[in-house]
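Rest of the complex left out; these chains stay put.
Chain nomenclature is as follows: A and B, assigned in order of appearance, with residue numbering initiated at 1 for each chain independently.
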Amino acid sequence: MPYTDIVTALAILQFVWFGMQVAQARGKYGVPAPAVTGNETFERYFRVQQNTLELLIAFIPGLYLFNHYFNPLWGAGLGVVYLIGRQIYSTSYVKNPKSRGAGYALSALPILILILAGLVGAVMRLAGH
Amino acid sequence: MPYTDIVTALAILQFVWFGMQVAQARGKYGVPAPAVTGNETFERYFRVQQNTLELLIAFIPGLYLFNHYFNPLWGAGLGVVYLIGRQIYSTSYVKNPKSRGAGYALSALPILILILAGLVGAVMRLAGH
């Protein structure tokens, strides 16, 4: 399903972009590898990337689970919400970690829907529906 | 294969649950974002979540590799062992990190079997079996 594949590729490229911002922040804020602490702003960029990794491991399988039982166009739509939510999360976290809630919710809720719907779809398939 | 999808969804929901425990521990033990150190108990919850992320990147592809060459019901069974092992790992790690070995083994060994079996299956397929 091309829509699913496009959303998957964009989510990974967004994550690659967050990683490039971490690499740049290493130089800008003086945090040489292997350290990942020592400067608050660097740590914000780093946590944005790490938190996105934590979501991707749920988002990508969730997208394919959902699509197996429901309309992939709805799955791709939830994926677009995720992409926007992550962008808001990144911008707000770097400004002020305390303001990260809205972007977090907007990127985590679509994933929860994908997973729970996939679970319901699989259980109903087993039950013969 | 619904069994595989159910196990995948449950493994991700278990990981989401570990993440919610980390979020809760941030408040309870006074570790505001972006910090991920400063309180030993928080760090235990955090390491449980991070280590589960490290296993999921192997578990999910491993499950689908295995199922491509062997009986998916066996794959799902190994997945159930993984789920139980992770729950034991989480509980024991938070109590005392030194006691994490048994839960770790019970969740890591099923993954190793999935991957190695998938590798053997793929090589045998190439060899024409």
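Keep this in mind: a residue touches a chain if its C-beta (ideal position, glycine included) is under 8 Å from a C-beta of that chain, and two chains touch if they have at least 3 such contacts.
Bear in mind the structure is a predicted one, so any value in this text is a computation, not a measurement.
For this homomeric complex the structure file specifies 3 copies in total, of which 2 are displayed in place.
Methods note: only the chains that are shown with their structure count from here on.
Chain A and chain B, compared by their mean Cα positions, are separated by 19 Å.
Of all the residues in chain A, the ones that touch chain B in their complex are 37, 40, 43-44, 46-47, 53-54, 57-58, 61-62, 65, 68, 93, 97-98, 100, 112, 115-116, 118-119, 121-123, 125-126. Only residues 2-3, 5-6, 8-10, 12-13, 15-16, 19, 32-37, 49, 53, 56-57, 60 of chain B touch chain A when the two sit together in their complex.
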